[in-house]
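Of the protein chains in this complex, one is absent; all others appear in place.
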């Protein structure tokens, strides 16, 4: 009897531990993710401002022609099969 | 004398063994090759019949223009780089 | 005293060794480089003479247009397979 | 006569187990989904075929000195393949939309909630005695919610090699099933009006910003979360090669020959973990179940964060793009775009969804770093 | 002064052995045949140059920590290179002609008789005391008759690593010599009338058939002959990538960058087995002799089976295409086409010969599986 009880209790403790660990991991983890990405948002925004201020001449580039190339390639690939 | 004889006999046996092994391997081997490829012929023919029955719409394709496409791709790739 | 002296002398010897080794390496090394490349000059010149004598018809080629070559190769490969 | 019996005993018909038959069927299904349904074909075709080979009885392919096993040891146990793929992903990724609208990083952050919720779920199942996952295993399972194949494989390799096969399969399968999993959740959590929201044209991003961003990213990781540095570092390296404009030949090879070669062998090696004895175990069911939950929660939290941002921000934000925060690039962004079009035929969300989509890649790599730091100590 | 002597003692002129001089000559011959005569250049050039490097005295290249030795250990002892090449062959192979006329598989089967006849021959020479080959070595030598480089290297690696060099060289050399070896045999065994036979245009093959075939092939191997699964499996995988149409980027890389890279290192590694002490041994002569016999017998049995099929079948079959059953893709098919043109200038056999040609690849892989099963047990 008493042994079983004790085992039962220990089991409860272990389970409690697991859940607690999970909860802390979740809180601290999501916290860190948000802190990190918030800092990244800040750093990126700052960086963009600095760049646009000090290198306004810098020609803007959009990856469009990349995609065009990709599309052309896709078309070719398509043609290849038909 | 008797030793040499025995060696001689053993040698003969070994040689006989080798030839026999070779013959059986040849017979069973070629047999298996033919059985396997016969089954493959059957399975392939059956498969083709099923496909042509159930997917007649399926447009026929020959792989000829593969390389043409490859060449076009090469040209594109070349252009892309310059 | 005498110990220090001896160490001093040994040090000098070692240093002398190093410098000597360096000098010999330099002389023999540069010597070998020149001997080798001189032989290469000779062999190359001889080779060119022989080639130009025995294969004058051999069309001159410059390796400039690589990509074109690649494409041609692709075409050839294509032809070869069909 | 003796040889005939040897052939028979050596044949698959004689040696094959029911489990292997089931797995052959499952692998053919993966191939069908990849080829006929075009679900993540690059990986379902390679993984599926690797799985076929791994369930052929009586021959060393996925074991011993078999090629697939060797590839697994060399490329996945070392972590090399996922990291090289990540470099290729970086070289293929256009961070422009993210730079044009950095706030979308918050969507990529929110979607990672799926990871930690799943971690908790795995520990919960263990506490209930349904499953038996250690904290490290639970962390590895959670990463499935990152919807990022290489990240999942990398983390599993570090924390739970024994589960790597099932985790990788779950990750890639659900990435393939994103078009089925996400839309109902997205529609459930958004109003018709919200789905109709049109977003303002993104500004153009200068090449200097594009070049500085990967350096900024790797330095921030170096200072704050070094355990995420291998993944983020390779991603940033690939992207720097892409954007810096002076190593185009390296960038081109990384985007093509290199990533293609590694993808082929990564797929085959992952397939080598689909052998019946390793895959047909209870924990696999738990992993598949939890993985599905992870995707659902990640999608939901991304959408909810989208609604929140829409409230808070001056410019309108369509909450649908939050679902792209789980990454699964570019599938999830296309899904957001499609659902948006259903609500409003003139509403092209694709480029706006690419922001949270790539942010999700960074987000799950960061989450991976946290998991590794907390559980491998 | 001392250093001068050191240079002299370190020089090749001082160290080189007559054997090495002979091998340098042989390798230059291989290079000449590859470059000037265009015999199998992809392999004779790489093997020949690897052989040159391997016979430079007094430096570790094909031994110890030398690059060629390392490549050999990593790529050939493991079986990885031949299997990857086989994947590339699959990605380059068009099974259309085979699917349009499956009976040509019988020609691919018959041509494998050369393999088993050579096996018997090798054992016969041993019984006569001329050579001393074990059954496993004899089996590896026989596979030369498969006229398929990767298959020969793979089998030799499994059954007779010590003979791998000579076997690989023999296999590739005779594949290069196919245009010289086959025609006389083909003309000897066929009548002018038979060589004139025109064959009916092949039907077009649907993409679905092309996609299902490799799966059918690997499943059949799995059920009947697992020991052939590594070779057939990689061949089928490459072909599935080629035909499925959804992984073109992987297929393209497999057909180009990947197979080219592996070919370069495979050739160099095979060349590393052309060092004098390993290559200038009696057994090499036996192997070269038996290999020639294997090609001749394989060609003959293919042609004879062609004559038989022509008798039995309703549609006319030109027996010449039977010679293509030895594989040596695509050389043997071109030879059949050329001999056909000699007899009938309007008779284009090329596409018809491609059927048995690729069937021969499958056939010799199957024979390889049988050899491995029977002799490695």
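As written, the chains take the letters A, B, C, D and E, and residue 1 is the first residue of each chain.
Note that in this section a residue touches a chain if its C-beta (ideal position, glycine included) is under 8 Å from a C-beta of that chain, and two chains touch if they have at least 3 such contacts.
Predicted, not measured: the structure shown is a model, and the values here were computed from it.
Taking the complete complex into account, the chain left out of view touches A, C, D, E. The residue touching the chain not shown here, chosen from E:34, E:214 or E:319, is E:34. Contact with the chain that does not appear here is found for just one residue of D:80, D:202, D:288 or D:341, D:80. With the whole complex as reference, residues 78-80, 83, 211, 215, 218-219, 221-227, 229-230, 233-234, 236-237, 240-241, 244-247, 249-250, 252-254, 256-258, 373-374, 377 of chain D touch the missing chain. Seen from chain A, the chain kept out of the figure touches residues 24-25, 28, 32. What chain C contributes to its contact with the hidden chain is residues 14-15, 18-19, 21-23, 25-26, 28-30, 32-34, 36-41, 43-45, 47-48, 51-52, 55, 58-63, 66, 69-70, 73, 77.
The definition used in the following text is that only the chains that are shown with their structure count from here on.
Both chain D and chain E derive from one sequence, and where they touch, under half of the residue numbers involved are common to the two copies. Separation between the centroids of chain D and chain E, computed from CA atoms only, is 41 Å.
Rounded to whole angstrom, the centroid-to-centroid distance between chain A and chain C, based on C-alpha atoms, equals 52 Å. For chain B, residues touching at least two other chains, in rising order: 25, 28, 32, 59, 61, 66, 70, 73. Residues of chain E in contact with at least two other chains: 207, 224-225, 245, 249, 252, 374.
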